[in-house]
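As you look at this complex, bear in mind that one protein chain is not there, while each of the others sits in place.
Each chain carries a letter (A, B, C and D) given by its place in the written order, and its residues are counted from 1.
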Amino acid sequence: MAKIGVFICHCGENIGAKIDCTRLTSAMNDHPGVSVSVEYKYFCSDPGQENVKKAIREHNLTGVVVAACSPRMHEATFRKACAEAGLNPYLCEIANIREQCSWVHTDQDMATEKAIEITRSLIEKVKLNNELQPIEVPVTKRALVIGGGIAGIQAALDIANAGQEVVLVEREPSLGGHMAQLSETFPTLDCSQCIMTPRMVEAAQHPKIRLLTYSEIEQVEGFIGNFKVRIRQKSRYVDMKACTGCGDCIQKCPQKKISDEFDCALGKRPAIYTPFAQAVPNIPVIDKEHCTFFKNGKCKVCQKVCETNAINFEMQDEFLDLEIGAIVVATGFQIQNTAMYGEYGYGKYADVITGLQFERLASASGPTAGKILRPSDGKEPQTIVFIQCAGSRDPSKGVKYCSKICCMYTAKHAMLYAHKVHGGKAHVFYMDIRAAGKGYDEFTRRAIEEDEAAYMRGRVSKVWLENGKLMVRGVDTLLGKPVEIAADMVVLATAITPQPDAREFAKVVGIGCDEYGFYNEAHLKLRPVETATAGIFLAGACQSPKDIPDSVSQASACASKVIGLFSRDQLEREPVIAINNESTCSGCWGCALACPYNAIEKKDILSRSGELIKQVAFINPGLCQGCGTCVTFCRSNSIDLAGFTEKQIFAEVMGL
Amino acid sequence: MSIQEQYRKKAAELLSSGEVKLVIGYGSGSTPDRRRALFARTADDAALFHVDAACDANLSGYLVNEGLLSDKKKIGIFLKPEGIRSVNILAAESQLDPDQIVILGFTEENGTVSGLQGTQASDFTSLMTALKENRTTSEKEQALVDKIEAMTPQERFAFWQAEFEKCIKCYACRQVCPMCYCKRCIVDNNQPQWVHTSSHTLGNFEWNLVRAFHLSGRCVECGGCDRACPVNIPLRLINRRMANEVLDAFDHFSGMNQNQEPVLASFKKDDPETFIL
Amino acid sequence: MTDNTQNGRQNIYKPAIMKIVAKRDEAPGVKTLRLEFQNPADHEQFKQRYRTGMFGLYGIYGEGESTFCVASPETRNEYIECTFRQSGRVTAALASAEIGDLVTYRGPYGNRFPIEDFYGKNLLFIAGGIALPPTRSVIWSCLDQRDKFGKITIVYGARTVADLVYKHELEEWQNRSDIELVLTVDPGGESPDWQHRIGFVPSILEQAAPSAENCIAVLCGPPIMIKFTLISLGKLGFNEENVYTTLENRMKCGVGKCGRCNVGSVYICKEGPVFTAAEVSRMPAGDL
Amino acid sequence: MSKPFEPKIVAFVCTYCTYAGADLAGTSRLKYPPNIRMVRLPCTGRISPMFILKALQKGADGVLVSGCHPGDCHFTHGNYHARRRWTVFRALLNFTGIPLERIRFSWISAAEGVKFAELISSLTEDIRKLGPFEQYKAMIHETEAPVSL
Partner (left out) sequence: MTKILLRDKLDDCLTRWHAAGFDVVGPVRKNNISQYATVKKAGELDLGIILPDRTLKDLFFPQTEPMFSYRISKQKIDTEEYLPPGRQRIIFGARACDASAMAIDDPLFGWDYQDTYWFKRRNETVIVTIACTAADEFCMCTSLKLAPDSTQGSDILLRPLGDNRGWQVEELTDRGREAFSRIEALLEESPAQTAALADVPIKFDLDLCREWLQNPENFESHFWKEISMRCIGCGTCTFLCPTCHCFDFQDEGDTYTGIRRKNWDSCSFALFTMHTSGRNPRSTQSARWRQRIMHKFNYFPGKFNLNSCSGCGRCTRECPVDMGIIETLQEITKLSQ
């Protein structure tokens, strides 16, 4: 039998007035396995704690139960006191006889009876407590930032500027993300590229940042502080060291009719290209799919014109294995597939475009050099209609949420249009104007009041072509009247959606998605930049639609989390984790599926001669957070949870 | 050619061609109306197989006998639709590789057996869908379930108390069940001893509840436990009730395919919760 | 069916109550308890019946009973010592019991070492790991009447230095001139200050090469060690009839009824646990 | 005169929500009957059906299982798993004749001290009305009685 010390706290009158502590103390003294049971006015006080420590030493106690206030109050206090007296802190349990007994009951007899039972059951539990040691995890001080948009760049720079190594991975040939595509930015109307490109260059040249563009994450294993990441560096067919970025190859490439992704299909590019003029790095890639040589085996014009022999058609994808301590996921967003709105004629009518396409038209570096011209005939649209919530807040299209940035950029578009097309008329259909943010509402007011955009509250039901005009039929709900506008151009404020491969990518990284495919934060309010997987953080629109200031703030928040993590050489974690009994495990993997943290892996059990005997579940102590869902699932009772073992709970219930 | 002849031939071919190392099927039993598992290793053995209405056992449990499949060689097995569902679950729970199983499928209706098209568990998906759509298991059974459900809780308790009182804890229900492949059953864990091992009514009650719970969403209603029970406890009724529950609450029909997620290891955010305050 | 075989009780399955009077850590997971009878009648019964080699069922109410040998010799029957490795539910409970706690005991059961037959002979004790306790009770039985025996050699090995049990007694034996003690640990199991042998028991035994002449060997250890040590003993010229060992099987009743412990037709609990190697070799190997 | 029936109710709760809610009931000095015994667990995902059976074996007349509201789980979705288990286990208990009034499930957040106190009060009253769980107790008594043969 054990040697348990029971310490019954009066908490002044709080417990003492309602519970007969003397009766409780003597009842516990009679309980088998209890070496000492004492009462005291305030055990949480210094002399109170001294009493506990003294008893531990004097009676050589093997466990301690403090019957006092809620463990949520003073568990840490008493565990610390135990540790100071040489008793493993996890051999201490708290019986809550204040919040859940003396404060809530009126009958002294029954409250005392209850206190006796509560304490007794915890004595039974503590007898089976094991000495646990906090889990120490070493930290690899190198961060991985996935995504080279503004969020990723900001996070990378913040971490690097704190002196920590960063690997910044971008799957496109250049940094920049969506922000590089934008013309001006709300609410200041400063030029996006003007504020973006210095950041891109800074990131590329930072001594602590290793930039890997045109690269993708293949595999993530491990856990906080100890991730192992495999990165695929896609072959550019251009030797990055040799290339000087002169651009001759791009000029000479005979294949020039490829739809330009960066310009949202409004422009054309050659098969060897950089996405845009200010690309970082300024090294072209060969688009294998469209390259004449790759298609027909003949051409190699680029190779011929390249003076530094940088073109290499034999180049293969390369794999890079890196040890990483923390991961920032900043993979951004995509805009909704506009084909969903057949009634708006996107794809059918060349002059029905998306907001992002409008950005390219308005951009000085865009296909029209900043002039607003119709894709169909290159004429200036005299009447333009902006349709907000083209997808957002529309459950029938699968997007129940608000895309958050459309109100603002539509106002901006209306403004830019007014500035660029004098005498043109802009109409805006909206559901609600959501302009919460510093300078935002003023901005939309400006669009309406100064730039005279005609805002109509209502939805558009149909767009069709009639006599060369795009007929827009909608309703002005404020007037309660149907409206029909003959427009030259229609701009759809399409919904912000997760990246199309977001779900698969979440599985690669080991984080969760919401119903749309946006990544799940650990707690929406209190842990908005962390994921459920320790050591992986979220920045930018991959978590939910965000504008630039929000993305940047979140990126900096991520960076501070990473820097905080890297400020220590070892991580200490509560040892409340699940452990599997490998000899009784049947390897059904239900636990792995149930685990919210992907903490359960397959482990091979090999014979001495190296043959596979069976596979069992291995619970990664770095990833396990100790919820115990796997324990309950396990039919063979093979998994157990340290601190709340099956034996402990059994004893606790049996002690009631 | 009778289905029995066809299947004997098929089994013989599988064995003589070396495609499978073993065919598990039904041989004659100790009385004319009994069939027992027959393990055929040669084409000659295959001539002893029976395929008829008396072949009631779900043989799939033998597939997970220790070491049987570890040499990666294939095994042929006679299975009814329930057996194929069991193979799907065993595959979904990583207990076997379905590619190693060559199925000689058959089904029985009103005493007549007919063959099923397909040899791999994955060949039977449309059959599974049909089974789910149209849960044909005997109406008599459902009637009994309904009858029990119509009782008051006190009557139900008394009914099961009288049944479980008979239990002798021989664990035939567990041993015969293809889903009870655990290397250690929870009842055999004595640290802690969650389930009483004694066969007093309380211990029997706990055992039968835990068994039914562990089979919820996994039982294919082959009836093996019910037939095995030497003291005639109507175990199929509990299993059927639980199968109804997971189907109604979670649209889960066990053993639909090899990738089915275990019903108690997965969830939907909008799972029903009418009873939670 | 005399009263004496019933241990003074009507119910043969009802244990006696004993108190833990001393507790010792022997090796990682291995503990020794010294127990004293609470009821003088139980003690009297024990004194009458206990002979070295017998075993008992030690238990804790609520957890069950577990079988191990009586590690103390018949020459010291004021108490019972038992040494066990913590592996299951009962041993876990016994291991966490404290001095002053009450435990249960049933026994002594089984047969004995025929120590009178060893008089005048040389003795060779060979033990491996946690199997020293059954050997130790014979060793002390003989040491307590040292003049009745010739040369005494003890060969004891364990996996590592830490796994050696009864370290204080090993030291005592080491210092006695009338015993030759050969200690060994498996290769890799030595500590920096280890001054004894390194190697597996069978080969160390062959190196020590005790004479088989007029010698009785008592051999206890894990099955694999027994197997190879018997070969070594054969090489040294030992006759299987002169080699004694004990068998440990799972037991519940200890009195030949519960059906677990038999190897072939032999009930270990009644006809054992002490057997000569010759008797063991006649048992079906597939059941051992 | 025998003592009036005082039901014994065992509650299995998660530490983050319901246990905290119970603490809040305490700090708010709400009153509820003292018949409840709480077993604190990290998450509802940790609450095994075995706990319920053992509580019944210990003579519980009622059992409460409670944790975070859906979506609020500290461990993101332990309570979703728990909900499925409860659905299934509850159906099983019902089918075998355990009155569902005796086995209750609830979501109580750390903020719902009032809900906690009210639930315990009503639960205690409901079970008091139902009376002791005689049928189960009879089974327990059988284990304590000698064989009649």
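Going forward, a contact is a pair of C-beta atoms (placed from the backbone, for glycine too) under 8 Å apart; a residue touches a chain by one contact, two chains touch by 3 or more.
Just so we're clear, the structure is a prediction, and the values are computed from it rather than from any experiment.
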Contact set of the excluded chain (shown chains only): A, B, C, D
Contact partner of the left-out chain, one of C:Val21, C:Ile99, C:Ala209 or C:Cys258: C:Cys258
Given B:Arg8, B:Lys74, B:Arg174 or B:Arg211, the one touching the chain that is not displayed: B:Arg174
Chain not shown: contacting residue from B:Lys10, B:Lys80 or B:His196: B:His196
Residue among A:Pro32, A:Pro198, A:Gly342 or A:Pro500 that touches the chain left out of view: A:Pro32
Contacts of chain D with the absent chain, listed as residue ranges: 58, 143-149
Hidden partner chain, residues of chain A it touches: 30-32, 34, 124, 583, 651, 654-655
Touch residues of chain B, complete complex, unshown partner: 29-31, 34-37, 39, 57, 61-62, 162-163, 166, 168-172, 174-176, 188, 193, 196-200, 203, 224, 227-228, 230-232
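One rule holds for everything that comes next: only the chains that are shown with their structure count from here on.
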Whole-Å gap separating chain B and chain C, where each centre is the average of the chain's CA atoms: 48
Residues within chain D bordering two or more other chains: 54, 77, 81, 85
Chain B, residues touching no fewer than two other chains: 186, 191, 194, 264-266, 269
Footprint of chain A on chain C - complex, ascending: 96-98, 101
Parts of chain A lying in touch with chain D, wherever the complex brings them together: 70-72, 96, 98-101, 103-107, 110-111, 113-114, 117-118, 121, 512, 520, 522, 532, 576, 594, 596-597, 625-629, 631-633, 641, 643-644, 646, 649-650, 652-654, 656
Touching residues (chain side chain A, partner chain B) in the complex: 515, 583-591, 593-594, 615, 633, 635-638, 646-647, 650-651
